[in-house]
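Take this structure, written in structure tokens, and hold onto it; I'll ask about it next.
Every protein chain but one is kept in place in this view of the complex.
Labels for the chains are A, B and C, by order of writing; each one numbers its residues from 1.
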Amino acid sequence: MSQPNAQENRLAQGGRIDRSRRLSFTFNGKTYQGHAGDTLASALLANGVDIVNRSFKYSRPRGIFAAGAEEPNALVQLGVSEAGQVPNVRATQQALYDGLTARSTNGWPNVQRDLMGLVGKLGGGFMPPGFYYKTFMAPASMWMTYEKVIRKGAGLGRSPLESDPDIYDHMHQHCDVLVVGAGPAGLAAALAAARSGARVIVADEQEEMGGTLLDSRELLDDKPAEQWVAETVEALSNMDNVTLLPRTTANGYHDHNFVTLHERRTEHLADTAPLKDGLRQVRSRLHRVRAGRVVLATGAHERPLVYGNNDVPGNMLAGAVSTYVRRYGVVPGNKLVLSVSNDHAYRAALDWVEAGRDVVAIADARANPDGELVEQARAKGIRIIAGAAVVEAKGDARVSAARIAKVDLQGFRVVGGAETLSCDTIASSGGYSPVIHLASHTGSRPTWNEELLGFVPNTVKGVAAAGGARGVYATGAVLADGAEAGLDAATEAGFSAASLGLPRVAERSDGAAVALYQVPHEKATLRAPKQFVDLQNDVTAAGIEVATREGFESIEHVKRYTAMGFGTDQGKLGNINGMAIAARVLGRSIPEVGTTVFRPNYTPVTFGAIVGRHCGELFDPERYTAMHQWHVEQGAAFEEVGQWMRPWYFPRKVNGKTETMHEAVARECLAVREKVGILDASTLGKIDIQGPDAREFLGRVYTNKWAKLAPGRVRYGLMCKDDGMVFDDGTTSCLGDNHFLMTTSTGGAATVLEWLEIWHQTEWPELDVYFNSVTDHWATMTITGPEARKLMEEVTTEVDLDKDSFKFMDWKEGKVAGVPARIFRISFTGELAYEINVQANYALHVWETLFAHGDKYGLTPYGTETMHVLRAEKGFIIAGQDTDGSVTPEDLGMHWAIGYDKPFSWIGKRALTRPDTSRENRKQMVGLKPKDPTVVLEEGAQIVLDPNHSIPMPMEGHVTSSYYSPTLASGFALAVVKGGHQKMGETVYLPMVDGQVHEAEIVSPIFLDPKGERQNV
Amino acid sequence: MFYIHCPYCGEYREEEEFHPKGEAHIARPADPENCSDDEWGDYLFFRDNPRGIHHELWVHAVGCRKFFNITRNTVSYEILETYKMGEQPTYTAEHPEGRPSAEAETASLREGVRA
Amino acid sequence: MQRYSGFGLVKHALSHHENWQRQWRNPTPKKSYDVIIVGGGGHGLATAYYLAKQHGITNVAVIEKGWLGGGNTARNTTIVRSNYLWDEAAALYEHSMKLWEGLSQDLNYNVMFSQRGVLNLGHTLQDMRDIQRRVNANRLNGVDGEVVTPEQIKEIEPLLDTSKRARYPILGASWQPRGGVARHDAVAWGFARGADALGVDILQQTEVTGFKIRDGQIFGVHTNRGDIEAKTVGCVTAGNSGVMAKMAGIKLPLESHPLQALVSEPLKPVLNTVTMSNHVHGYVSQSDKGDLVIGAGIDGYNGYGQRGSYPTIEHTLQAIVEMFPMFSRVRMNRQWGGIVDTCPDACPIISKTKVKGLYFNCGWGTGGFKATPGSANVFAASLAKGEMHPIAAPFSIDRFNTGALIDEHGAAGVAH
Partner (left out) sequence: MSNTAVETVRTFDTRTEAKIPVESPLTYSYRRSGAPAPTAKSRVVMRERAFLGHLVLCGGAVVLDGAVRAVLGISLPGEPQGLVQDDEGKRSIQWVSPDEWLVIVPGGEEFELENRLRAALGDAHFAISNVSGGQTLVELEGEAAREVLMKSVVYDVHPSHFPVGKGVTTIFAKTTVVLRRPSEERWELVVRRSFADYTYRWLLDAGEEYAIGVER
């Protein structure tokens, strides 16, 4: 085992790390050292940590396999505090910071000695694909028990159990050209586009921009590639029209060039965001980009070869080896065997040798490798075994040897005997897969290119792929491709620029690559050592073969049956190999087996970043009336109605005890019935309607008549949809012949306004009428109860409140508490009532003045609950509570509000005569009087005729509203009952969950003052 | 995430400002009383729901509050055109590349009518 | 059919898994069948299975244009519940629930039906009224359910924020203990294997391009592999029903909309049950693999693109974090979309058509997966007898002309 601080694999020099800054970190409880500029992965490798995790299904030891987003194994749990936990962080993408604390996500009791591993070793053979579907079925009752055990073994990291201390936000970005990826193609594209003056955003997922140029062996203008990177990034950052976003991953490409960028602003600093200049900063930010044009310069992922035990720690991607050596100054082992199908991967061997360590051999699947890099390797004395590949890795916790054999690619067999070479690292390369994820997010299917041995993207309008992302790999060509894409994008976006001067790159002559995915083994695939395709989900070549034998022939079936590609890496490394294996087994070509498409996200995105600020109290707006402060001070309990916070009831302290809701509501109800109450009704929707055809319009959208409503008068109206079902109601006042003020329910305000607009704009544009919302302009307070007039007389001026000159359903203008007011004599309580509208800025003054005068009359504020009781006593409906979209005006017993003889066939009328709408025995609104007056029926209780009927019990209707009425000294309810209007006086039953059966009598829904005398005084 | 050209505002705006309101050109029967139950049911509920070119009604709810029509491909989600109430589409299932211009001109109806 | 068992697994392991048989054949289409089922998703395969198993009609073809189980079966969030409001809907979904309860054994295929219970949260007084109404109706309809308090909710799902400080505090919930989740793919595969074993031909990569109709009677279909005849054809093509209907000259009251879903990265077990909230609009459960499986609302526009708009995903995750604030640091792995055929009343159509012998089973909206066995069972009975099964009868197309809608929108409280 390595000692802390040892960094045994760290090279004395080289790499882009800052050796002057040593950072200390903890992994699985042990403390290690690394440097600024390290990733967690490079630091772990530097310290010789081989096993970083245990695999998902078989619990096999796993090491770091790649160096970027494609890493399947090195997933860690990050975080010190409970609230700061982050599950499933890829060590290869996590920048090292001082104090970083990480653990493996799997392994019990620890990754080194894992007991589940034993199960995997012994039981692995019994777990073919589809294993779960084929067992645990008997006895049926045991599945829930089996499942508990299965679930325990599943999952990777764990969720924090405490609320997130961090904040997140969004940035709505707009640009002419978005460049995704800042490798050679991306930087060239960005520079070309930016020079045209276009607004350019460059997003790159890594800690620093440059991509493959940061570990390139090539020279640009005879200088190290990283120098060109530095100069280009510097140039871009000096341009006002360019936004550079490092540590920012483009995760989703959505329709019409909408791209989500996930910027990690503090994750390289600490697990929870530190303060900056004493101010909180966001942990990560989601940029929602609407781009004119998008250039995808996302590069390519190297494909590993699939051979026996290719998952043992020490197996790696060839390119990752180069990255660790050149970028981080870390050699992840001592003795390397390289297994390749192409020239480019030879870099790993050259870098390894130059780092001063031993390359045992390169197994090259090609018969006659002869490219430039091959020659360089030969020149360095590296042994090259042509026509061969690593067929199997040896070793348990770390690679100890590689078995290399000659392979017949056509015949898919090993030729001759294998040679076992001692080594601790096996790097492989089976070619490159363009990163086509974003291009396929909106459904474009990629095309298989047999020459490139990879899928290349088909992009939609406005998007172009450049460089590696479309299979252009030679550095010079990549730069040129990027520059051209950038220039084209800017041109298409309406800008013009000269083409870019590009740095000179020596052309390298590479030999042709050969198609190799799964390496044949001496044994048949089903009997060979496990050859892993998807390392994260433990999918093997054998698993794929079994799946195809069982009839899973489409690649989608194979993926689902084996779980290939369903991990957090979404098959970046494995999918093509898996397709190739399925194709081989089925005797088809890769494109015949299917294509591979991807869904967002490219890499996982923190929920918090997607949520942004829309959480906690900002999750949804709370709307307040102008009297809200007063309600809060009075200790009101609130009910939310369509985002409005409405006082629900006003509990008082009586003898040091706070009233219950029941007590408060009883008191409030009696106050209104006996004295006077006040309600904040500002939340009702109010629509100002003006125009010569306003009256005609009202007649079309309301069920009742409006032709003769005179200025100064108010009328109740019922609105239906064209299916005849009630959807809102309210009063509308005639202000002038061409001028009306409509009120709607609180929740219905926006819906009704849009309803009026859609009919006006799309059906009846010939009607001259305009609608404007004035809901917020007016504050509304209802003064109601027998003493209402007396109170009003004290505070009202310029209005004659006499009952004969200001009658029920009249409205008048005047002043209340010195404030200009419109006063409406409408009543939702059945009592004498005045609804006062004043400009909202004056509302609190008016409200408080009313209280200053109201005390002697017993003025009592009441909330929505009391309002509901009072209106229900009168049989007034609440749309949405007593109706549910299946209730007609006739069902409500509101025949009086239906103008059947209106000349225009108003909305909803025609539907009322449909067979089902006009049938008898529809559910109709009635009152219910419990036989036991102390019973308050449950709202939603179901009504039956025979409570002893077996289940299922025929139901006749249900309770829509139910309260205790202190006035009636009884519970009472509104309900809908089949044929209810013909069933007055009949007894019905309400069987409850607790076994009780309530008895009730069907009565008129108007419980109080059926003649309406109280409101008419 | 659509980017929608509002024909009234004269510029592209984010989808979030708009609400879709179903198939376009569903006109309320001129004489409801003389519709059969089947005809009324058709008007209320039955829709073309095509896979491909679709004319649909949208409202620029957070914006100018105007209703207008969009011709959109329901598979690719490409928006082929947006047009004001009362106008007729240029791109149709019969003419996916656009109708001959003469026909388009004569088809224009009075402003604000769904048909 | 090769029977599956724990013992069988050991045997296969010893022979290196070389002897597994195909789970279904890849047959050549016959010239004619007694019944053709168009659509090889869960509903279609299950219909064929029940036709063969319960009605002895084995000369059946299931015609699938892609790969079986590749539509909404493969894309849903796998929730199973039967606590629907209206009698007709409750009868249908409860019929399905009962079939779910013995399905793994019936099919000899573990569909991993996990009855871990479903919570439907209420955040407003109206939510609670709706919940009480629904639970009361459910119990009288023989569907299990109860109304639970925030304290009881905390016991069922401890991580839920049941505090009063939430923007939308939880006032209560309905709780259906028999609800839960199942493994979606296994449902399709299990029914396919079962149907195949009984003689049903499953024709994948076979696209129906038209119907053969003469004198108002169906007598077959045109496909890209030639004409196939049958006097009874059942169309079960969720996400494509309108297009199929149009081929037969029929218009349906359907709109096809994107419905999106997403999963987090796999996590150690952290959720016990299925939690749904209509008001803040999101629902979540945890798969056996560890992913949080999260469902979003339907996008408002028509779309066959198997993708929707991003704000729908954002709103959904806001809702999840509102309910479970600790999930803010969990990461979203993948999102996708299905195509749901929605009816104006949020209930399906299981119906004859004006073409004799041609039946449609469609319009399931978000309710399709949970209904799979029940829908197929009553559809198969209807196809076999030529008369709609009593449970299916109320779901006729005619209701949109008579007005006899079964409106689960407003009242059910939960759209999924």
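Of note:
Here, a residue touches a chain if its C-beta (ideal position, glycine included) is under 8 Å from a C-beta of that chain, and two chains touch if they have at least 3 such contacts.
On a predicted model such as this, the values are computed, not experimentally measured, just so you know.
Shown chains touched by the hidden one, complex as a whole: A, B.
Among A:Leu735, A:Met894, A:Met925 or A:Val977, the one in contact with the hidden chain is A:Leu735.
Although one chain is not drawn, the whole complex shows that of A:Val89, A:Val229, A:Val282 or A:Val325 it is A:Val282 that touches it.
From the options A:Trp778, A:Phe806, A:Phe972 or A:Phe1007, the residue with contact to the chain not on display is A:Trp778. Although one chain is not drawn, the whole complex shows that of A:Pro591, A:Gly691 or A:Gly899 it is A:Gly691 that touches it. Residues of chain A in contact with the chain left out of this view: 169-174, 199, 276-277, 279-282, 288, 290, 613-614, 617-618, 620-626, 628-629, 644, 688, 690-692, 711, 735-739, 768, 770, 772-779, 813, 815, 817-820, 822, 838-845. In the full complex, chain B touches the hidden chain at residues 8-11, 13-14, 16-17, 62-66.
As a working rule, only the chains that are shown with their structure count from here on.
Looking at A-B and A-C side by side, the one with more C-beta contacts is A-C. Rounded to a whole number, the gap between the C-alpha centres of chain B and chain C is 31 angstrom. Averaged C-alpha coordinates give centres for chain A and chain B that are 30 Å from one another. Contact of a single residue of chain A with at least two other chains is seen at positions 254-255, 258, 442-443, 723, 911, 914-915.
Annotation for chain B: residues touching 2 or more other chains are 1-2, 37, 40-41, 44, 76-77.
On the chain C side of its complex with chain A, the touching residues are 4-6, 8-10, 12-13, 16-18, 20-26, 66-67, 70, 74, 87, 91, 101-102, 104-105, 108-116, 124-126, 129-137, 139-142, 146-147, 159, 167-168, 183, 185-186, 189-190, 204, 264-270, 280, 286, 288-290, 305-307, 309-310, 313-314, 317-318, 320-322, 325-336, 399, 401-405, 407, 409-411. Within the complex formed with chain A, the chain B residues making contact are 1-3, 14, 21, 27-28, 31-33, 35, 37, 40-41, 43-44, 57, 59, 61, 65-67, 76-79, 85-86, 110-114. By the touch rule above, chain B contacts chain C in their complex via residues 1-2, 15-16, 19-20, 22-23, 37-38, 40-42, 44-51, 54, 56, 72, 74-77.
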